[in-house]
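Have a look at the structure that comes next, please.
Only one protein chain is missing; all other protein chains are in place.
Let's look at subunit A:
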Amino acid sequence: MRSGRYLIWVTAAGILVAVEAASGQTVPSLSHYGGPGYIEMPSGFSLPDGTLAFTANTTADGESRFAATFQFSDRLQGTFRYSYLQDYFTFPNGNHNSLYDRSFDVRYRILDEDLEGWVPAVSVGLQDFGGTGVFASEYIAASKHIGSSVTSTLGIGWGRYGTHNGFENPLAIFSDRFKNRAPLQGIQNTGRVAYDRLFHGDAALFFATDWQPTPNWRLTFEYSSDSMDPEVEQMGYEYKTPFNLGARYQFDNGASLGASFMNGSTLAVSASFMLNPKDPPAPSGREPGPPAISRGSDESLALWTPRPDPQRYERLQAALNDQGITLEGFELQGNVATVSITNERWPASAQAYGRAAAVLSAQLPADVSAFRIRGHIQGMAITEVTLRRSDLEQTEYAFDGAWQSYARAGVADAALTAGPPEAWDPSYSTWLGLYATPFLFDPDNPVRADLGLELGGSFSPWQGTYLSGALRHKIVGNLDEADRPSDSTLPHVRSDAWLYAKDASEVTVPYLTIGQYERLGQDLYGQAQAGILEPMFGGVFGEMLWAPPGQRLALGGNLAYARQRDFDGGFGFQDYDVVTGFLSGFYDFGGGYYGQVDVGRYLAKDWGSTLTVSRRFGNGFELAAFATLTDVSFDEFGEGSFDKGFAFSVPLSWMTGKPSLNQFGMVIRPILRDGGAQLWVPNRLYAMTRPGRQEELGSRWERFWR
């Protein structure tokens, strides 16, 4: 809710602790393409559900691949790869150009290995199915453990994987059109799936095996069905044999280093590491223990009815503050205290309720028998939890105490009940931090970034209203070296992003808004923001969300008038303006899988829809993939054909084990262009209110007594 959304934390330490969690020798090794496999060949194995794997490798001949693989479900896996092929293009005048290539793979395991019997793990994969197609291959691979230290794989491949000792496509028994594979497409067609290529053309068999003489070492041998034609033809790669040999050392922390000798001619080195979002380094956190449930003071109720004197109020306020909780209002009626709070610290809001309850049990008179605790986000009352003192006392040390406390608690939409007359003192916060804005995949320099200082502040004069903004000053960076004038025929709503870095003034304003957040009724949430909404646009933005508890479906809508900002990042605007808006459906498939569809009008005035599929782990670690199709044609859109990408968001607490509401995250697009572009407005209702709404509150209730 705070600055965290804007700050991208790049800490080496964080990555190190992240890796610490993942280890184990039964995890399959990764190929040079980034998925489970051997050297160049894939295996039929999958990674453990949820695993994130990162690989980097380079050959002595100037081919490098960097890949991120996510085991999205037990069976389905996706890979995004960025590759560099040195001097791939040769011009008639003898000059060379290198190829920078982005590619996607998907793989699905269709058969599970029977470790005791003969049935192998079998996977079907599409490699580089929507890119320029340099690595385009399809395969079916069957893999088996033989004993505890050997695995073997037999597979059939098409495309690149069907080039050595290829034979007529067996799929030709279904249709003759499988016999021929359409030629490679040019860069203008990237992003389109070439259905006339998938599983078309010659096929070939491959074989691979590896052996672990010790749990940490792995020796690999493979017979590759890839004759490396593009490398041979374009880069003078020397192909002598189909055999590849490799050795890999697996560290206990999930990292590995490997070297291989390829095709009798070339040396390659590789590195990888894996982590599983399910396993943070400190699952129960490094925060201090909670206060104990206490019998309470022997003060009379009258001293607290309906509100205590300032001294007592401040004492309560301070005690809650110690637990990362802001007191927003208090009222005692009869034996029931109603307390409004804002959780400032705890990623699992159940923990905020638990600590608030413990503080209240100690601070209030013993005769106060129940606490109605109303949790707020951006001034919106989200969920009211009623806890009886006797239940707290009985469940604090009970074996199933968390479950019992939940079963005995009254949990309700806070919009349905009246809160205390809320004091809602004016509040403000300021922060000074580092920001990083990476800009990836520019062929002139694939990794550019600016790093600088961000000074931010937020002021809330009364409940629900927030003035917030930030200033940025670049310290170091090379975004301004970019020089790729947009060739887009659409309004340049995003493709001028590089100009916002190049022409930025010394101090820029990434956002400066006044926002109002309101509960509009039962299950209804609303907000409006006006001002500088994001680095490239300003205007007004309004949003509503209907999110009933206990239902998988939530609906939302937003409408904005936006005007494009000047490139200097100041307060000026350009001529382009647009009315943009969407209807959104959010669906909770269960098990941490979510879908979102946005239908509406985009920034370049194109109409269409965006599909987002995400997996959110119970600890808040989230990965998403999205794609947008609009009435902008693939040709009009330009390179990439349509907008698509990935996003991840990691709670800072996941890495450090220390409680914090901050998240860091990033959206990664192969290319940023003008079709299918939405506003980047922070504090969107669905994601912002989720930690406080009843589903997530309940699913993380196990932290109530933590």
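Observations on the structure shown:
Everything that follows uses one rule, which is that a residue touches a chain if its C-beta (ideal position, glycine included) is under 8 Å from a C-beta of that chain, and two chains touch if they have at least 3 such contacts; residues count from 1.
As a working rule, contacts and distances are computed from a predicted model.
Chain not shown in the complex: UniProt lists it as "YjbF family lipoprotein", one of "ABC-2 type transport system ATP-binding protein", "YjbF family lipoprotein", "Gluconate 2-dehydrogenase" or "Ethanolamine ammonia-lyase large subunit". Among A:Y397, A:F571 or A:F589, only A:Y397 touches the chain that is left out of the view. When the omitted chain is restored, the residue from A:A182, A:L267 or A:A292 that touches it is A:A292. Check A:A282, A:L301 or A:L453 against the missing chain and you find that the one touching it is A:A282. Of the residues in subunit A, those that touch the hidden partner chain are 21, 278-290, 292-295, 322, 348, 393, 396-403, 617-619, 657, 699-700, 702-703, 705-706.
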